[in-house]
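Note that this complex is displayed minus one protein chain, with the remaining chains in position.
The letters A and B name the chains in turn, as written, and every chain counts its residues from 1.
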Amino acid sequence: MDDKLIKISFSLNGKSLTKNVSPSLFLIDFIRDELKLKGTKPGCREGECGACTVLVNGVAINSCLFLAINIHGKELITIEGLSSIEKPLHPIQEKMLEHGAVQCGFCSTGIVLTTKAFDDECRSDGKIPSRQEVKKSLEGHLCRCTGYTKIVDAAEDYLTHSSF
Amino acid sequence: MDKKLKIIGKSTSKLDGNDRVSGRSVYGHDIELPNMLYAKILRSKYTCAKIKYIDCSKALALEGVEYILTAKNLDVNMIGYKRDHPILKGETVNCQRDEIAAVAATSREIAAKAVSLIKVEYEEIKGIYDPFEALKTEARKINLNGQGEEKFGNKNIAESFEYSHGELKSMKKLSKVIVSRRYQFPRVTHCCMGTSNITADYSIIDGKLTLYSSTQVPFLYQRDMAHALKMEPSKIRIIQPIIGGGFGSKLDMLPFEPICALLSIKTGKPVQLLYSREEEFIASPTRQAMVIDLTSGVDEKGKFTFREVQITMDNGAYTSWGATTPFVMMQAYSSLYQIAACKFQADAVYTNNPNAGSFRGYGNPQATFSIERNIDLMAEELGLGKDEIRLLNANFPGEITGQGLLFKTCGAKPALLKVIEESNYKMKNREKQSGRYRRGVGLASMLHVGGGAKIYRSDGCGTRLKLDHYGFLTIITGSSEIGQGSETVLAMIACEELGIPLTHIKVINSDTDVKPWDVGVHASRTSFVAGNSLLGAISIIKQKLNSKAAQLMGCKNSDFVYENGFIKACEKEVKIDKVVREMHFGNPNKLCVAEYFFEPTSSFQDKDFKGDVSGNYAFASQVAEVEVDTYTGKVNVINMYVSQDVGRVLNPMGLQGQIEGGLATGLGYALTEEMIYEDGYLTNPSFHEYKLLTAMDMPEVHFYPIETMDEAGPYGSKGAGEAPLIPTAAAIANAVSNALGVEFLSVPLTPEKVLKALSEKNNHKTANSQIL
Partner (left out) sequence: MNFEIESPLNKEELLKTLSNLQSKKFRFGAGFTDLLIEFKKFNPVETTVINLAQLKDEEFCSIRNDSGEIQIGSLVKLAQICKDTYIKDNFPVLHQAANALASGQIREVATVGGNICQASPSGDLSCALVSLKANCEILNIDGKIRNQAISEFFKGPGKTSLQKNEILKSISIPINHSKNLKSGYIKIGKRSAMECSIVSLAYHFQLEKNGKVKHAGIAIGAVGPTIIFCQETVDFLLKQNINNIDEVLKLKIASMIQNASSPIDDARASAWYRHQVLYNVAKSLFE
């Protein structure tokens, strides 16, 4: 509480930002409590459930095991960053709804972001993932409501059918 | 009811799915109120002890601490299904979960710090963690508020159920094969992804208390809260924010809820209390741990003769709704398959373990496991096919069971036939297995209430409808949405009946100040009860619309058709919003509203538990196909064939989601999930050590709904939410037994347990061959 604050500059959902943060502040708390972006969910705070997933420089990470100071100089994208006035839902989100992959929704935002990162990776490698690879890409997410099948269906549909 | 349906039966996306998937939904965790404080609870260090003193002085001195609540000077009532649970413990602690003090502070960090500064001195007492120990006469009385001695003849019995039908003695005599086994079940827990939470906001000005709470039974909760706090119920308003999973965990009011309310009352400020994941494991409800002794018999023709069962449940230190799970279990024993005689006895026994609660399936997974394992054993001994014996005894339409359940419709046999055929059960069951990886198939069925269950004075649900003069419909329903998709089904029904597009329908269901009575989400009842209630309200609002429309179109006594926002009759049509405008602004001015209260025809059972308790009944069968790695003992579930009598499929996508989600929970129960306690302390309170299955562990799910069109349910539907997880563990255990030729008497079937069973079997073999 009384520790020295550290100045960090980063981009948040495409906009540059400078903030002073405590060295021991977790990224998840920074996002939820200071940036007031509540779409990043606390499911376990131990790296096991993936509900807190955000994108840092395009890759999916758990914000609950990441220090806020380490987004200095980086691009942070949270679930709110996928919506715009012109396009409120990302195609991944549309696929999730279309396949019934959302029940309570607590796990959903993290899954959307992981799928986005995986999609970017597949695109840059120029490959179309197999169903097994899609499942593997979701291994860091727990969902208690859906039994995963619909989530895997939605992700697979998006990853294999979105236009290259 | 054979008219052509437009939307019922078609896959429809979740009504508020957009908000959930885009992070816009406000869950309890996301609520922030002006001037809000953060609460944290100090729990017991011991599982059984006397409290000698509690010293909060250091914590109180901490800057930012606003209030510390302890049992001292607290004028409240006890809570719990048996009112045997003090909100805060001042004299003795009885389990790891016990709440000793609670802090409200200006930040979460300060609250946590303050909790660590509270000093408690205890005098530890040797606890009792085994219900069989607790039953012994020399055992200490565990819950001092328990009434076991007076009511059940043993001080440590919290609740007891006895049931019987038929002639047990003569049916035993008639039996060719009798199988007796003892089965054991550990505690498992809901693992809602969103942890328990509450935000309380008390107004010192008018004495009203607003609770943002994820309860699944808001009206019972309001009453319980009022009782606990000695307040007037109607001064308490419950607002249900979006819930990150329920599964039965939010049926009981737990101490943290009145604690948070009290902190708000004492400080006059909003107070929020969020569980950490660890706290969620330690201090949220669990499924009942129990020991089941089941003896069952079959005659030489393969007809089941009797079941005799004795159940000892670990109630934990306090009593929750979970103590009433025998109510559901006895239905499985008395009525799953045709049973001539049944004797059932169940005791919930106090221990120094945490109190169990209710969990999707409500005792039925345990009961079904024992029943279905015994059936496989009986079939083997009798030399009858495991499928044949089940078909021979399957429930049938029109059956009135020994307990008095009336199966007006019954898809038991079609469900069995379907999974047997689709899985190629007969052939696969006979295949001899060898080598490292061995395959097996297992079959199990279940019976569960499908149209609510009368456990409270009313099992009803109220609905109010408001149609506005722009053609938008607001459904105000007593029922609650906890992620199961009931909102969507209600909107679909309204869309079907009134021809109003889904985009023009709003469902209001989260505020007790607004919504009418409903008993709450449980017993797979919501679509059934709330759906019927809505249909009632719709027919009333239609009458009003019809007469106005008739007047506008100048035709009488015609069939009115509602379609695409129009009311059509006698080859004319009028827009529905125009009709409403004419009602509102024409002469005489009338509101376009309606209300209806639906009370299922189910009856209270008599004191012998006989009677037709539910509006209808759900039946399901599953075949699990597994591959066991005999090197590691790991069970890989490859296919799940699931068939379920759902009455009628209302929303295929929503239903499939319930099936797959339920199955996953059943799979976890079968394979990996287990809370491990040492002297009442939970040793694995994290996702790291409590293993939920991941996407990588999921089998292929093959689902075959059976439509029996039960006229009691909306469009013929039955409740479906709990059934999919009930027979899963049984089917998997049967499959692993089939693959390996070994028996399992408990869940989960961890790799270690499987390997141990195999190695015991092999040792046995070598021992035997040595003797020979």
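The rule is simple: contacts are C-beta pairs under 8 Å (C-beta built on N, C-alpha and C of every residue); 3 or more make two chains touch, one makes a residue touch a chain.
The model shown is predicted, which means the values in this text are computed figures rather than measured ones.
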Can you list the shown chains that the hidden chain touches? A, B
Listed residues A:13, A:40 or A:62, member touching the removed chain: A:62
Residues in chain A touching the chain absent from view: 1, 3-4, 6, 23-24, 26, 45-48, 50, 53, 59-62, 65-67, 69-70, 72-73, 114, 117-118, 136-137, 139-141
For chain B, which positions touch the chain that isn't shown here? 436, 630-634, 636, 671-672, 676, 683-684, 688-689, 691, 693-697, 750-752, 755-756, 759
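Here is the rule we go by: only the chains that are shown with their structure count from here on.
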Chain A and chain B: spacing of chain centres that average the CA atoms, whole Å: 30
Can you name the residues of chain B that touch chain A in the complex? 11, 13-14, 17-27, 29-30, 109, 190-195, 242-247, 276-277, 482-485, 653-654, 656-657, 659-665, 686-688, 692, 694-696, 698, 701
Chain A contacts chain B in the complex at 1, 32, 37-46, 48-49, 51, 78-80, 82-83, 88-89, 93, 96-100, 102-109, 112, 135-136, 138-139, 141-152
